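With one protein chain held back, the other chains of the complex are shown just where they sit.
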Amino acid sequence: MIIVLKPGLSKKDESAVLREIRKLGYRPHVMRGVERTVVGAIGDERTHPSLETLASWPQVEQVMPVQKRYKLVSREAHQTTSTISVRGNVIGGRKIQVMAGPCSVEDERQLLNTAHAVRKAGATFLRGGAFKPRTSPYEFQGLGLKGLKLLAKARRETGLAVITELLSEQSAGLVAEYADIIQIGARNSQNFQLLIAAAKTGRPVLLKRGLSMRIEEWLLAGEYVLSNNNPNLMFCERGIRTFETYTRNTLDLSTVPIVKQESHCPIIIDPSQGVGRADLVAAMCKGAVAMGADGLLIEVHPNPAEAWSDGAQQLTLAGFATLMEELKPFIAAAGREF
Amino acid sequence: MIIVLKPGLSKKDESAVLREIRKLGYRPHVMRGVERTVVGAIGDERTHPSLETLASWPQVEQVMPVQKRYKLVSREAHQTTSTISVRGNVIGGRKIQVMAGPCSVEDERQLLNTAHAVRKAGATFLRGGAFKPRTSPYEFQGLGLKGLKLLAKARRETGLAVITELLSEQSAGLVAEYADIIQIGARNSQNFQLLIAAAKTGRPVLLKRGLSMRIEEWLLAGEYVLSNNNPNLMFCERGIRTFETYTRNTLDLSTVPIVKQESHCPIIIDPSQGVGRADLVAAMCKGAVAMGADGLLIEVHPNPAEAWSDGAQQLTLAGFATLMEELKPFIAAAGREF
Amino acid sequence: MIIVLKPGLSKKDESAVLREIRKLGYRPHVMRGVERTVVGAIGDERTHPSLETLASWPQVEQVMPVQKRYKLVSREAHQTTSTISVRGNVIGGRKIQVMAGPCSVEDERQLLNTAHAVRKAGATFLRGGAFKPRTSPYEFQGLGLKGLKLLAKARRETGLAVITELLSEQSAGLVAEYADIIQIGARNSQNFQLLIAAAKTGRPVLLKRGLSMRIEEWLLAGEYVLSNNNPNLMFCERGIRTFETYTRNTLDLSTVPIVKQESHCPIIIDPSQGVGRADLVAAMCKGAVAMGADGLLIEVHPNPAEAWSDGAQQLTLAGFATLMEELKPFIAAAGREF
Partner (left out) sequence: MIIVLKPGLSKKDESAVLREIRKLGYRPHVMRGVERTVVGAIGDERTHPSLETLASWPQVEQVMPVQKRYKLVSREAHQTTSTISVRGNVIGGRKIQVMAGPCSVEDERQLLNTAHAVRKAGATFLRGGAFKPRTSPYEFQGLGLKGLKLLAKARRETGLAVITELLSEQSAGLVAEYADIIQIGARNSQNFQLLIAAAKTGRPVLLKRGLSMRIEEWLLAGEYVLSNNNPNLMFCERGIRTFETYTRNTLDLSTVPIVKQESHCPIIIDPSQGVGRADLVAAMCKGAVAMGADGLLIEVHPNPAEAWSDGAQQLTLAGFATLMEELKPFIAAAGREF
């Protein structure tokens, strides 16, 4: 920690700050600059009480952390890149994994049609919401257990692995029974109890970035998974909230190289939520793949206009097949496989 | 719903859109403008599938909702202002309710000292976190049940009512046993399962605004409480996340008149989280009171520099007492009482 | 400057950084912490080349400035509060100055009616745009010189001082001839050439905050005025751009105490632009006054629905008179005068 003192402090005021730093378990180191005196507090910020509280003192102008707060997710701690193997599909390896399917599971016909079509086009995972977090209580909330069972049926018929969202601590066991990967959605990205419950199921966890989450906070949320003895964590960028209204969110593709640089965990891109418009999904996928993403999470529906949720952002089956073709040269250019 | 068609559509393409509108249960009404054709879809947007999915059609330029999506929280549905009575303290009435106390409950001495001091200065509620949502798993997570018991003890000793945060569906019953008001924090503001669990306890619920929540989404989250048969809901603005770094968040005081205009529920302001700096809390409180807030949620600690969480934003006991004095003329000017 | 080194650097890599720090004119001071080595660079950051460029070095993790970058606007440099006297009206003194008038000057009748009405209700300044910055080139761009002449006429008839916006360096002389205060709008808040041109006219300058300007950047933009020998600067908060869509902007009232704390210059609040809705203006004014604002900039129009620009946010003449009455108790509570 670096503590910047207010200019013109008396000797006595300065001593009081140094005393408090020592009391909290750090060794103070004073540097006198031209206009400011700065104190370095030597000690481990992760095992001692934070010195940020010193910011409340009238003698203190600013407190600046120096260490990174994340540990187990960091590349510093774990220099080789992690991979996650799910039913034979390796996430974070050479092959780019495509996870496709409807926003919500609606009925057997919709789901099986989609599953067969996306598998044929090259997807290896089936996505589909059985429990849906909806802004309004009057919107469709998902089929629940019935949806999970349909996902399992689609897996049996197509061989696709299944990824679906967990919304409630109480259904962690249930969802883990049916899902190959548990998704934590943007609105629950700092619902730490849910993260712990998901981690404890032992299933791989895909952690979406919250709508206004700084990257550091996202990595720290991932830390809740790894520190609960679940090493199989992947991050998923799905757009952040900004002032722009043309797109539903602003998909922050800089997260691809950043997560790779800061962490050893795989990074997946969700362009459907990211821009919220089907007509932009293909371009976003090309960018993501070129930049090194390990996977894509794409919403696909047999008839988007009649979808029960988020139709505007779902691709048709034909649109998805075309996209998969178009991605090939970019995947090759990135030195990856399909 | 208003559906704006792309310019230059063929008759056939236009008919397909109209057919779909009818199929989804609405009556289309066509208006031909100078450059665009617009279709009004007559029907209740809350009981029919949303037409927003039409945005995925290549014929459609834009879909714009016309109705408000919230219902039970709206002033339209409930024209008289709601009040909530908690241990004899009426929230939303003439008296401004001040809820004060430490960010986290740390130990008996800290809590009781604070409780006695804030009561003496005029607070009617004691706030204090027993379960703490922390960005990092390595930070203090709260005393849990022990914290709840200390809050109950402080209530017995001072007569202050207790407000504390609920973090997990599984502890809803436990928290409701000890708390007079259940707080839902910003990070859980769209954790709908938690909102439902809180509503079902029957306790009044204080719903904080999420870090990047639009006001419409906040009101809709409140709808989850009211539609689960709990009429005792209050909103609490605690700052939104913006690009500014001088303050921890940007406290959006416009929510005071907006919530009053759109809803019948009380509105509380949390200046401590809102700006994250003790030196700005007094000014924010004056503004909130002048603008018509029904209450204030203020962090107070006997020794902020040694607080176990968020010390930078907590007032000292003396600072709180001074603030309460300074607020008096503004409360009077607003035609309210203390 | 504080330079945080990457962990695990070789002696040689570390020396290279220290050598560069010395070369750039600073004295390095090394502190070895538990996980990171930190270098304090002693020297004046305002007279030496910035060390932020060191962030491009692979050896460096982070560079953190310690000094404040603003100087002449800072309270540190100028501890007494500055006041600005304009035609006998003192801005920054006990009296709260109200600057009212139409968004755009449209014609003589509109302007004179408004001027007489706002003066009668207690305003001391007439605002009105003669040159208008418009998002689209097809919108009304202002009456130009004719508008300036009408403002001057209204001043002669009512005694109100005049504030109007400067849009172009080339008209700085012209605007200064007619205006008592030169306004720099949000879109030009970092148009530094315009700031310099405005400063050089010698007229007092009101500097609006840009839509996405951090407070530090705003103070630094003000530094362009003071460092060009014009001491008469006031800041004006007019709302920042956020994700919220209910209001046009998010009016950040925390700027009132912050500008007072960091600077000696007066702070004015513009609630009309700030929220963009006439129905919220009164509440925002009450908050601003309670928090210590030195003045208010309010849009008023005889018939807002027929205004040539921004009708949605302009008060009627009657609405303005009512507001002025309603503000009285809050002005008194704040220990100010009208």
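Note that the chains take the letters A, B and C in the order they are written out, and that residue 1 is the start of every chain.
What we mean here is this: contacts are C-beta pairs under 8 Å (C-beta built on N, C-alpha and C of every residue); 3 or more make two chains touch, one makes a residue touch a chain.
Computed from a predicted structure; not experimentally measured.
**Student:** One chain is left out of this view; which of A:Glu76, A:Asp279 or A:Glu306 touches it in the full complex?
**Tutor:** With A:Glu76, A:Asp279 or A:Glu306 as choices, the missing chain is touched by A:Asp279.
**Student:** Of the residues C:Glu35, C:Glu52 or C:Glu325, I need the one that contacts the missing chain.
**Tutor:** Missing-chain contact among the listed residues: C:Glu52.
**Student:** For subunit C, which residues reach the chain that was dropped from this view?
**Tutor:** Residues 20, 24, 46-47, 49-50, 52-57, 63, 69-71, 133-139, 167-170, 187-188, 190-194, 211-212, 217, 220-221, 223-224, 227, 241, 277-278, 304-308, 310-314 of subunit C touch the chain that is not shown.
**Student:** Touching the absent chain: which residues on subunit A qualify?
**Tutor:** Touching the chain left out of view, subunit A contributes residues 212, 214-216, 240, 242-247, 250-254, 256-258, 261, 274-275, 279-280, 283-284, 286-292, 329-330, 332-334.
**Student:** Pick out the residues on subunit B that sit against the missing chain.
**Tutor:** 2, 4, 7, 29, 31-36, 38, 40, 42-44, 62, 64, 66-67, 76, 241-243, 245
One rule holds in what follows: only the chains that are shown with their structure count from here on.
**Student:** Report the chain whose mean Cα position is at the greatest distance from that of subunit C.
**Tutor:** A
**Student:** In angstrom, rounded to a whole number, how far apart do the mean CA points of subunit A and subunit B lie?
**Tutor:** 25
**Student:** Which whole number of Å gives the spacing of the CA centres of subunit B and subunit C?
**Tutor:** Distance between chain centres, rounded to whole Å: 30 Å.
**Student:** Could you work out how far the Cα centre of subunit A sits from that of subunit C, in whole Å?
**Tutor:** 38
**Student:** By the touch rule stated above, which residues of subunit C touch at least two different other chains?
**Tutor:** 242-243, 245
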